[in-house]
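A protein chain is absent from this complex, but the other protein chains hold their places.
Let's look at subunit A:
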Amino acid sequence: MSAAPAYSEDKGGSAGPGEPEYGHDPASGGIFSSDYKRHDDLKEMLDTNKDSLKLEAMKRIVAMIARGKNASDLFPAVVKNVACKNIEDPNQLIRASALRVLSSIRVPIIVPIMMLAIKEAASDMSPYVRKTAAHAIPKLYSLDSDQKDQLIEVIEKLLADKTTLVAGSVVMAFEEVCPERIDLIHKNYRKLCNLLIDVEEWGQVVIISMLTRYARTQFLSPTQNESLLEENAEKAFYGSEEDEAKGAGSEETAAAAAPARKPYVMDPDHRLLLRNTKPLLQSRSAAVVMAVAQLYFHLAPKAEVGVIAKALVRLLRSHSEVQYVVLQNVATMSIKRRGMFEPYLKSFYIRSTDPTQIKILKLEVLTNLANETNIPTVLREFQTYIRSMDKDFVAATIQAIGRCATNIGRVRDTCLNGLVQLLSNRDELVVAESVVVIKKLLQMQPAQHGEIIKHLAKLTDNIQVPMARASILWLIGEYCEHVPRIAPDVLRKMAKSFTAEEDIVKLQVINLAAKLYLTNSKQTKLLTQYVLSLAKYDQNYDIRDRARFTRQLIVPSEQGGALSRHAKKLFLAPKPAPVLESSFKDRDHFQLGSLSHLLNAKATGYQELPDWPEEAPDPSVRNVEVPEWTKCSNREKRKEKEKPFYSDSEGESGPTESADSDPESESESDSKSSSESGSGESSSESDNEDQDEDEEKGRGSESEQSEEDGKRKTKKKVPERKGEASSSDEGSDSSSSSSESEMTSESEEEQLEPASWSRKTPPSSKSAPATKEISLLDLEDFTPPSVQPVSPPAIVSTSLAADLEGLTLTDSTLVPSLLSPVSGVGRQELLHRVAGEGLAVDYTFSRQPFSGDPHMVSVHIHFSNSSDTPIKGLHVGTPKLPAGISIQEFPEIESLAPGESATAVMGINFCDSTQAANFQLCTQTRQFYVSIQPPVGELMAPVFMSENEFKKEQGKLMGMNEITEKLMLPDTCRSDHIVVQKVTATANLGRVPCGTSDEYRFAGRTLTGGSLVLLTLDARPAGAAQLTVNSEKMVIGTMLVKDVIQALTQ
């Protein structure tokens, strides 16, 4: 190493960098060269009242400490100033700096002071100071690990923090101090998931890898029913596609599809994690992408893991170090989930400019990906690689060919022929490597390849690489009966050169001699004895040992006959063919993306990735009990002032969800996190800086707001939810967070059930008449005046419906469409009679205009009392609704006698979203938490228009607003009547007359926003059809397409 002298000289010359010798720049060298002289000055500076001087002084001290300089003589001054004074400084940056200085002093005496300071800072109003406190925790822990218990308390407190600034740092502290205390995470789990996207990149990595471990302990394996899924491959595929199409938020669909076949239902929290990490695959930071990739690999259901492949392949364009790490992980993944990377096969092709280590890893991946179909291309590619100048790489390629040959039977002969051709290569390394691989391949089918063995035998004269020689000898020995004439000759030659051989070759010579002696002792007896005698006096004890052992075995002596009788069995036992396996097999027991995985050895401090639990631990531990409703109104007011920024998500923000009518923050909670964190901190802050900050925020928000206003004009003032169309789990989150601890788990389950049920049963042709019946029954329910005062307009509307029904009889083609008082979905359960202690509540969407407010969907609620006591005072109690959604309550039902039932009508303005409306159903004694979630088809009302109008409107809603999907109509649903019936049963749309026979057109307007929804179904005779929905509301459009297709194809 030529560098060594310079290196040591350097070392001797100076204690370290940053010494005056480097101070070439006299100006900047200032603070370094004069550090020692200026201690007094530092003390003075710390004593002043000027913020900037204090800050400067502390920065210099930190710099000194960081270079390992002894700053202990400044110790009293710092502690006096910093710990006592500056930690209470009004400026948050000074407080933070003070803590940083204090915690960087590695003197044990300071531990109590540090502990105090950290505790104080952890409850500071400034999130930045709290962040610094989180950073100080590992420092103190490394100084004195006895403080662990106290530190855990601080960590627990900081984990509850709601700001993105703190989240990353505190999880890092958690991982360093108490990674085993997984119970601390429960209460903060949902919050961490929701904050994740806004945390800075480094924090994201730490949080994601911690959450991966957490999820492994708390949720059930999503792949436990994989075998079931595979049988039903088509359906599984359908499910995954659905997921893709709907993005996140489709978990209830997946969950709904699931229970029909299998008992596994993904925990909504599990889904929340997967959903919230997915966007991070688009991060610019390779570390974040890798972290998400490993999370998906370890946690996601098989069908969803595929999304990470694209992102990982993108990372292959990054720096070579990144490629190296990513390829290692891809290699492991590609063994388990080959299909995932198959479409990207070509991205792993090797470039001549790649460094060798990258080439070899890519080769590994290519080999893992090779299968029956792509093997020709892969082999052609390998052929090019063999001609490379990089010999290590060529050797690796030959190994790879060998592996392909063993894995894929079809190409075994081709590969073998190719390898035999390589035996005449000029490069000895290539030949040697080929021999080794050929040996392994021949073991699989030796009988047919006598020729190759003869060819190899000839090579012993030329090949010098020991491993190759040893391989040839082994082959000849093993299959000596296939080459009976050549084998003794080879032994003769080897005996001649025995002393000059490498150890590994010598051992194989002994082996060959022994085998030949057993099969052909006539010709080889003397040779064998000669070889054994040579070996007996060899320098290497292994060889001497082997020689003695072999002699005893094969040459019968007087006493030891027992073993030698079996010598043939010992030496010539049939041997199983070797399995050529990837070195990356089974590496996935290490968490992917970790250092331990990369090294394939446990690194210090590695936290094992636990196995999935058999039984899911209680999910209610993650429920946050503090009700958020009380803050709700506050928050809304505050929103005007504190403008949300980038944060896309927030913890328990269910109630205000979709309140934002601004399209800017299309994610329902976009605005919430900052507004909430704002409410958390700035309300209590009174510092000058914070006012400044507020002003800044204000300014920022003004501009945003004006922009939004502008947008509102163009986009109509319609609140809408994009992306996550609906999510029952969010709904349940919010409801559960409101409810008392024991109630929650119950009500959560309760809510999930009806929701999934409603999804699961698409309105089929059979169900449509049934529902009609129900609605007729409803009408009867209305008429008896004894029950409940029914709002008169409802009656009007029903009678109107009846009129229309009469009317439609005359025009048969338009029957089901023009009027659709048929409620789309049948009765759905709101409250089961067991849960309701005898009170059962169902609801239907009546599709009649609601009397009070045209924007409301009218919902008929049917109560029946199956208990033996009358239920009194039924009413809706304090609805806790996601903002924007409003409810027109039904009038109180004074009493419901046992066995009796009653119906009431209530209106819900769903704000054109499929979010659930959660409210309480109160009796005099009890309160029940219930939720109604509308199918998308119920959010609209039919409109009548002519064909021309339809075409005109459709022309305006092209491009992004048009969603087209192809489908196959089953035989059962080719007639006009059935198609129209199915569509109108799914969605409350009116039929538009149409000239051509195979085309169906429907039109409607969303209830709240009044946006047009146009649906066209173009059915061809063969059953192929195309469904087009044009709507400004893209989410509604997408969901509608899905629902209609489902209705039509089932």
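As a convention for this text, a contact is a pair of C-beta atoms (placed from the backbone, for glycine too) under 8 Å apart; a residue touches a chain by one contact, two chains touch by 3 or more; residues count from 1.
We take it that contacts and distances are computed from a predicted model.
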item	value
Among "CHCH domain-containing protein", "Pyruvate dehydrogenase E1 component subunit alpha", "AP-3 complex subunit mu-2" or "CCAAT-binding factor domain-containing protein", the UniProt name of the subunit that does not appear here	"AP-3 complex subunit mu-2"
Hidden-chain contact residue, picked from the options A:322, A:580 or A:994	A:322
Residue of A:310, A:336, A:568 or A:875 in touch with the missing chain, whole complex considered	A:310
Residues from subunit A at the interface with the omitted partner, ascending	1-4, 6-7, 10-11, 16-18, 22-32, 51-52, 55-56, 59, 62-63, 66-68, 91-94, 100, 103-104, 106, 126-128, 135, 138-139, 142, 169, 172, 197, 200-202, 205, 209, 247, 279, 282-287, 289-291, 310-311, 313-314, 317, 319-322, 324-326, 346-347, 349, 351-353, 355-357, 381, 384, 387-389, 425-426, 593-596, 598-599, 601, 603-607, 645-648, 666-667, 670, 674, 689, 692-693, 696-697, 699-700, 703-704, 706-707, 710, 722-723, 960, 1034
